[in-house]
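Omission of a single protein chain aside, the complex is shown with its protein chains in their original locations.
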Amino acid sequence: MPSLLVILPLLAVLLLNLPLNFLRRLAQPAALLFAVYQALFALQVLPAGCTGCPTHERWFVNVLDPLTSVLLLAIAIVMFAAVCVLRATASDEKHGFNALNLMLLAVAGMNGLVMVRDLFSLYIFLEIASVSSFLLIAAQRDMGGLEGAFKYLVMSALATMMMLASIGLLLAYSGSTKFMVVAEALHAHGSHGYLLTAIGLFLGGLLIKSGVVPFHGWLPDAYAAAPAAASTLLAGIVTKCTGVYTLIRLVQDVFGPAVATQQLLLIFGALSVVVGALAALGQSDLKRLLAYSSISQVGYILLGLGVCGSANKFAAQLGVAGAVFHLFNHAIFKTLLFVNAAAVEKQTGTRDMNRLGGLAQKMPITGLTSLLAMFATAGVPPLAGFWSKLLIIAALWLAGLHGYAVLGIAASLLTLAYFLSMQRRVFFGLLRPEFAHVREAGWALTVPSLLLAAILVGVGLALPWLIGSFLLPVKGF
Amino acid sequence: MDPNYKIALLENIILMAAMLLGTLATAMLRQFIKAAIALAFTSVVLCILMFKLAAPWAAVFELSVCAGLITVVFISAVSLVRPATEEERAAHVRFKVRRYFLLPVVLLAVGCGLSYMPVRPLPLLATTELVTDMRALLWGPRALDLLGQILVLLAGVWGVVILFKEET
Amino acid sequence: MNLIALFMPFGIFIALMAVVGLYCLIVTRDMLRILLALEIITKAVTLLLIVGGAISGQMALAQTLVLTLIVIEVVVMVTAAGIVIAVFKHTGTLDVRRLRSLKG
Partner (left out) sequence: MTKLMYFAILLPAVISLLALGTRKLGRVCGATALLGAVVNLVVALKLFMAPETAVHIPWTSWGLDFTLRLYSFSGFIVLAAAGFALAVTLYSLPFMAKRAHSGLFYFQLLLSVAFANGAALADNLILLLFFWEGLLITIYGMIAIGRPGAWKSALKALVLVGASDVIMMFGIGLTGHYAGTLTISKMHLALTHAGPTLAFLCLVIGATAKAGALPFHSWIPDAAVDAPLPFMALMPAAFEKLLGIYFLARVTLDIFVLTPASWCSTLLMTLGAVTILVAVMMALVQTDYKRLLAYCAISQVGYMLLGIGTAVPVGIIGGLFHMINHALYKTGLFLSAGAVEHRSGTTELNKLGGLARQMPVTFFCFLVAACSGAGIPPFAGFFSKELIYDGALERNGVFYAAALLGSFLTVASFLKLGHSAFFGKVSEANKGVKEAPWAMLLPMLAIAGFCIYFGLFNTVPLHKLIQPVLGAHRLEGHDFAGWPHSIGLVVGTLVVLALAALHHFFGVKRSGSGSGAADHVRGAPGLRQAYDAAGQGWFDPYVIGMKFARAIGAVTWGVDRTINWISDGFAVGVVAMSSYLVRAVHTGSLSIYIWWALAGLVLVIVFLVKVN
């Protein structure tokens, strides 16, 4: 029952807020349980999802294709990690409880978002996830959080306005907001300026939401300023769902991979890859570095998506498969890195990398898993990130876009450079005397770290199996 | 062209011009309260326009919620922050008008540009399914939107709880 | 029927309203005015949705969309106002230029 994935969090929020004290204590286990349920559900429909799992119900009919199922799985995993981080870092019970409710709402929004097939419903669920995210960022009412939330809110409102304008224009033309109807209508006069304006407006909105250069201004501020649990959820999955997933879905299903769209995706993708990596290189705030790294990695996803309409069918298939795979991988390793950042911040009280150092001795699990995540991000075999980057770069090369392929490889070096600098400044080197008594951050942070690291390694090793059964069919619907 | 349509169009254009004036007033009025009231005025004109375009439900909603509730939100917000900002506001006034000098130029450029832009004709698609009963639509195919509304409202409630509740 | 001919008179005004909103959004330094600017753009978009429904004949659909849009609009505005007030309590000002501690 896919609709349960939206209704259960809603019911949970309603139930947990009944004026009964013991219910509050059940909140975190309930949220974890829900995450596990969702993960199991997604895993169960994943194998059947290749052809599209038929679902007979009122709201979500036949929506469980591979792309949606993969996103559902990623949402569940990131939510699990975020709830764990919340448990470890919440300043007091009240804050923790508030944040948990908002997380449940955000997850309900994202679950709906990946399952709807209607432009306007998409907007609604997008807005649910976004509003919950603003509130999660601002929840502590500290200055940084408020600033980040305000910037995010304004840019996000701008983005939704663009999307709504596009929906209005398309409504006037096609008389509907359903993906299928709009896609057919666009097919008839796809090259008319009016419709292209509509598409452009929607793309612009999505590019803001995904934080692609030059639409990205809000992203580093929001990521860096948010409380640990919120930034885990936000960086791990919210922007991936609201921006990147939607972009993939709409470009594939509704707007169609026109030549101009592809070129735009490639240009913005390349710009993001380079600018994100360059900006990350000079950061001293750990979370801000990770935020810029996110921009850079989203650029890779866009590059992969940019060949989705290539004349070389195999390249197109590889590109989309790579984009979706990288989306999933990025959700995993970025979550892992944010969990570790939360552990470091919790144990040392700072995120300034110039003041850290040598923590790998004291926090071996955190150091090791972030090394893994870093290798995965930079694309070191056989971790998951290597394969997805390989797919993307291979697709670019096959499609004849050699320049972009070379750029992708070169930017990998930059990725490695800024992550090595991070690893060196935080985990290696000399341990500062004030951190002599730092210890590992406790199970609530190490368990999700280890889990996510295991997923990274496992997915990387299982690639030969994954690629035939899940990844390549993504393009096939 | 149908003369009735032309008259209706003229009325609509007059209304939209009023709306545009309302937005300009919202943007440029010095006092915030007045700006908020100008926004409410814009909403009222939009409401009339909706009535004319045969959207009574939306019009009622626009009138009650946007013209009413949102104005209240703004006014109460500004009353919450007013005391300390009067001086600052005064300091801004001097160059504030100057900042809006460019707006008429931009508006003129955009308006002219759009009016004289050559656009190929685009045929209207024959709509396949025409649903006229709004309630049937809202409870039928678009029931998902209602679920979404509930979720958004819940998020809003949490927003109020988190942001407005005094720290104890 | 030509969609462009039907749409253009509305389209120009909607675009002009949006431009007013965007202009205000960029030049203003008052955080509450930023919210007003967003509201202006929202008005334009609301009108666009209604016009879209009117042109395609899907008035019922357009109305349901506008209903939902208004609900969401209120929630976003309340949230935004809450954030602005919280910022004010921290800094004692509504100047958006003060929101520049996160940079680089």
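Residue numbering begins at 1 within each chain, and the chains themselves are lettered A, B and C in the order written.
Keep in mind that, in the parts below, contacts are C-beta pairs under 8 Å (C-beta built on N, C-alpha and C of every residue); 3 or more make two chains touch, one makes a residue touch a chain.
Only a predicted model underlies this, so the values are computations on that prediction, with no experimental measurement involved.
S.K.: What shown chains does the left-out chain touch?
M.R.: A, C
S.K.: For a quick check of understanding: of A:P47, A:G282 or A:G403, which residue touches the chain that isn't displayed?
M.R.: Only one listed residue reaches the unshown chain, and that is A:G282.
S.K.: Among A:I7, A:L23, A:L196 or A:V457, choose the residue that contacts the chain missing from this document, as touch is defined above.
M.R.: Residue touching the absent chain, from the options given: A:L196.
S.K.: Looking at A:L18, A:V259 or A:L430, which residue reaches the missing chain?
M.R.: A:V259
S.K.: Using the touch definition up top, pick the residue from A:L113, A:A185 or A:L207 that touches the left-out chain.
M.R.: Spelled out, the listed residue whose C-beta touches the missing chain is A:L207.
S.K.: To test your reading of the contact rule: which positions on chain C touch the chain that is missing from view?
M.R.: Counting only chain C, the missing chain is touched by 22, 25-27, 34, 96-97, 99-104.
S.K.: List the chain A residues touching the unshown chain?
M.R.: Counting only chain A, the missing chain is touched by 150-151, 154-155, 158-159, 162, 190-191, 193, 196-197, 199-201, 203-204, 207-208, 214-218, 220-221, 258-261, 263-264, 268, 275, 278-279, 281-283, 414, 417, 464-465, 467-468.
The rule is simple: only the chains that are shown with their structure count from here on.
S.K.: Thinking of each chain as a vertex joined to the chains it touches, would you call that graph a line, ring, star, complete, or other?
M.R.: Here the contact pattern is complete, since every chain touches every other one.
S.K.: Using CA atom averages as chain centres, what separation in Å is found between chain B and chain C?
M.R.: Whole-Å distance between the two chain centres: 7.
S.K.: Report the inter-chain centroid distance for chain A and chain C in whole angstrom, where each centroid is the mean of the CA atoms.
M.R.: 26
S.K.: Among the residues of chain C, which are close enough to touch at least two other chains?
M.R.: 3-4, 44, 51, 53, 55-58, 61-62, 65, 68, 72, 75, 79, 82-84, 86
S.K.: Could you pull out the residues of chain B that touch at least 2 other chains?
M.R.: Residues 119-120, 122-125, 127, 130, 142, 145, 148-149, 152, 155-156, 159, 162-163 of chain B touch two or more partner chains.
S.K.: Once bound in the complex, which stretches of chain C touch chain B?
M.R.: Residues of chain C touching chain B: 1-6, 8-13, 15-17, 19-21, 23-24, 27-30, 32-33, 35-37, 39-40, 43-44, 46-47, 50-51, 53-68, 70-75, 77-79, 81-86, 88, 92-95.
S.K.: In the complex of these two chains, what residues of chain B are touching chain A?
M.R.: Chain B residues touching chain A: 119-120, 122-125, 127-130, 142-145, 147-152, 154-156, 158-159, 161-163, 167.
S.K.: Over in the complex, which chain A residues touch chain B? Could you list them?
M.R.: 6-7, 10, 13-14, 58-59, 98, 101-102, 105, 108-109, 112, 116, 118, 120-121, 124-125, 127-128, 131-132, 134-135, 138-139, 141, 173-176, 181, 185, 188-189, 192-195
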